[in-house]
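Note that this complex is displayed minus one protein chain, with the remaining chains in position.
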Amino acid sequence: MAAATQDSAIRTGRVTRTLIYLVLILFALFYMLPLYVMMVNSVKPLSEITGGGMMSLPDVWTIEPWKKAWSTAQIGVEPTGLRPYFWNSISMVVPAVAISTVLGALNGYVLTKWRFRYDTILFGLMLFACFIPFQIVLIPMAAVLGFLGLAGSTAGLVLVHVVYGIGFSTLYFRNYYAVFPTELVRAAQIDGAGFFQIFWRILLPSSGPIAVVCIIWQFTNIWNDFLFGASFASGNGAPMTVALNNLVQSSTGVKEYNVHFAGAILAALPTLLVYIVAGRYFVRGLMAGSVKG
Amino acid sequence: MRDFMKMTTSTLAALAFSGSLATAGDVEVLHWWTSGGEAAALNVLKGDLENQGIGWQDMPVAGGGGTEAMTVLRARVTAGDAPTAVQALGFDILDWGAQGALADLNAVAAKEGWDDVVPAALQAFAKHDGKWISAPVNVHSTNWVWANKAVLDANGIAVPQTWEDFTAAVDALSAAGVTPIAHGGQAWQDATVFDAVAMSTGGPEFYKAAFIDLDEEALGSDTMKEAFDRMAFIRANVDDNFSGRDWNLATAMVINGEAGFQMMGDWAKGEFLNAGKVPGEDFLCFRFPGTQEQVTFNADQFMMFDQGGVVSKEQAALASAILSPSFQSAFNVVKGSVPARTDVSDEAFDACGKQGMADLAAAASSGNLFGSMAHGHANQASVKNAIYDVVTAHFNGEYDSATAVEELVDAVSIAQ
Partner (left out) sequence: MSDRTQADFQTRLQNWLPKLVLSPSLAMIFVFVYGFILFTVYISFTDSRILPFVGNGGKPAYDLIGFSNYDKLFSLSHWEISITNMAIFAGLYIGICSLVGLMLAIFLDQKIRGEGLLRPLYLYPMALSFIVTGTAWKWFLDPAIGLENIVQTWGWTSFTFDWIKNRDFAIYTVVLAAVWQSSGFVMAMFLAGLRGIDNEILKAAQMDGASNWNLYRRIIIPQLRPAFLSAFVILAHLAIKTFDLVIAMTGGGPGRATELPATFMYSYTFSRNQMGIGASSAVIMLMTIAAIMIPYLYAELKEKK
C-alpha cells in the first residue's frame, strides 16, 4: 500500500499517539453504530423488538428474517423476497456505470488535451449540472422517455443515470488528466497517432486509479437511487431499492422490523462490498489526481 | 475501445426490448399494498382474474400512504404509459377523473347494481360527472379507539361514552402511572386524532362545515378553539417520547400494557391480531367518545385508466372481481377494514369487524358517514396538508389554541 510505505516526515510522541489511537477508535465505533443496530435487530424475533429491546443483543438468535427477506417476503402480490430484483439492479447499474465512465473519460481527455475555445465554459456547464435536484426533472424526464419509447424499460433507466452521472465522471477524469503530461500526447501526435489511438495507448493505461474512483462513485449513486427506479422501471423490472422500499414501507400493515433490517443489509451488500474491496484503491485514486489542481 | 462501445450499444438495444409492457389480456396494477397481509389479500384478486385467463402485471410502489405511488403514476401518465388499474384515494380519483384520464365503468356498475349497495358518501369519490370511474375495495373508518382491556379493568375504567368520561379515564390512568394515550407524533397521526376530536367537540354539522365546506366561520369558531384545547389535553397525556413514532409502535404500547388507549383507524387491529390478542378479551375497540353515531372514513379504490375510449374487457373483469361479495369479504377480513358494499355477510368477521360493518350501515343510512379530513376524503391534498401543518404545529407546542385557530383560517384560505 502506498500509505504504509510512504515515509512521513511527522514525528509524534507516545502520549500523542495514544490519544490519536483513542480518537480513531472512538470514531470507528461511531461509524459502526447504525450497522450494529441493523445487525442485532435482523437476528432477533419481532416480539423482542416490539417488546422494547431495540439496542440489546438478541435473547433468541434467528436467521429467519434473513431467509424471509431474501426469498419469501412479500414485495408485491407475490411472496418473492428481494432475490429477483437483485438482477434487475445489476442489469441497470453495470451498463450505466460503464457508459458514464467511458463518456467521462473521453470528455476529460478532450477537455484537457484537445482544448478549444470556450471549453472551460462548457465544462462549467457540465459541472453545474451535477447540482440539479432530481425531483424537478422527474416529470419532464417522463415526457422525454415516453417520446423516445423508453418508458418502463431498463434502457430508459440506464439513459437517465448516464445523463445525471456524466457531470461527476467528467469532473473526475478532467482533473486527473489535467496533471497528465501533455508532452506525451504531443509526441504521439507528431508520430502520427490519431485521436483514439492516443487515448487508447497513452492515457487509458494509466487511468486505473481514477477509473476506480469514478466507478465506485457512480456505482453507489446509481445502486442507491430510488426516485428514478420507482418512476421509470416496470414492476417486474424494478431495481433493488424499489423492492426494498416496498418491503419496509407499509402504511397500514404490520411492520416486521427484523425482516426490514435484514433486507436493508442485503440490498446494501453490493455497495458495501465495492467499498470494502475497492476502498484501498479509492484513496490511491483520489491521491493520483482528482484532489490535486 | 470501439469494440467496447459496440458491445455496450448492443446491450442497450437488447435491454430496450426487455422492459415488460403489459400485453393484451393482462392488467397492470399500480398499488402500495406490499405488507404481508395486504399483499396476500390482493393475491386473491390476482387468482380470480387468472381463473378468467387474465394475467396480472404487478407494479407495487409503497411509501407515504400512497404518495410515492401517486408520484410514480404522474411519471407514467406523462410518459404516455399509464397502468391499467391504479390504487387511489379520495380526491386523487376525482382529480384524475376531472383530467378526463379515467375510463367510464357505468356499464359494469349497472350490470352489477353498484348504485344500490355502495353508500352514497362513498359513491361521491367513485363517480365523476355521473360516471363510475373507480371500483371501491373497502371502507376504513378512522374514529376508533383501541384499548388494553386488562389495563382498563385494573383501573376500574369502563368504555368511555363522552369526552368527560374519557378525560376521567385518562386522569385515572395517569394517576396509576400508566401512559394514558399511546400516540405517534407524525402529521397524519395528529390529524387522525384531530378528526375525531373535532367531530366529538362540534358534532357532525360542525365537522362538515369546517372540513368539507371549509366554512371560514366554522374554521375560526370558538368550537374550533375548544377542539384545539382538547388536543392540548391529549398532548399532555401522551408520553414524552411520542414524536416521530410509527403508529405500529404506538399500538405495541397498548398491546404490551404500557398505555391505555390509542386513537387510530381500523388497520390497527391487525397489530393486535398479529400479537395473538383477541378482540373483546384482550383488547377493546370502540368509537371515539362522542362520535358513536358517526363514521369518518377513507376508502381504497382502483381507478381504471382510459385505454382508448372504452373500458377494456380486462378492466371490466377486474372491476367486477373487486366488487364481488366474496372478494370484499375475504380481503377486508384480512385488512381490518369493512366491505365497500353494505350487503356483504359479516359472518367471517371478528367482533370489531362486525361492529364496524354495523356502524357503517347505520351511519350511511342516517347521513352520519363523512369523509375523513386526515385521510384526504374531506378536501383537496393542498387543503389537507395545510390543516396538517397547523394541527401538527399546535400539537408540538408551536401555537397555542387561539393562534392555531387564526393560523387554520389563514392556511386554508392560502391553500384553496
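What to note about this one:
Which chain is which? They are A and B, in the order written, and residues in each are numbered from 1.
Everything below uses one rule, namely that a residue touches a chain if its C-beta (ideal position, glycine included) is under 8 Å from a C-beta of that chain, and two chains touch if they have at least 3 such contacts.
Quick caveat: nothing in here was measured; it's all calculated off a predicted structure.
Within the entire complex, the positions of subunit A that touch the omitted partner chain are 1-4, 6-12, 17, 20-21, 23-24, 27-28, 30-35, 37-38, 52, 54-55, 103, 106-107, 109-111, 114-117, 120, 122-137, 139-141, 143-144, 162-164, 166-167, 170-171, 175, 178, 186, 189-190, 194-196, 220, 224, 226, 241, 244-245, 248, 257, 260-261, 264-265, 267-268, 271-272, 274-276, 279-280, 282-288, 290-293.
Taking the whole complex into account, subunit B touches the unshown chain at residues 64, 67, 70-71, 74, 77-78, 95-96, 98-101, 185-187, 239-245, 380-382, 385, 389, 392-393, 395-398, 414-415.
Assume only the chains that are shown with their structure count from here on.
Centroids built from CA atoms put subunit B at 37 Å from subunit A.
Note for the complex: subunit B touches subunit A at residues 1-2, 4-5, 8, 11-13, 15-21, 28, 30-40, 42-43, 46, 56-66, 68, 71-72, 74-76, 78-81, 140, 246, 248-249, 252, 255-256, 265, 267, 270-271, 274-275, 335-336. Within the complex formed with subunit B, the residues of subunit A that make contact are 47, 50-52, 73-79, 91, 95, 98-99, 102, 138-139, 141-143, 145-146, 150-156, 158, 196, 199-200, 204, 230-237, 242, 245-256.
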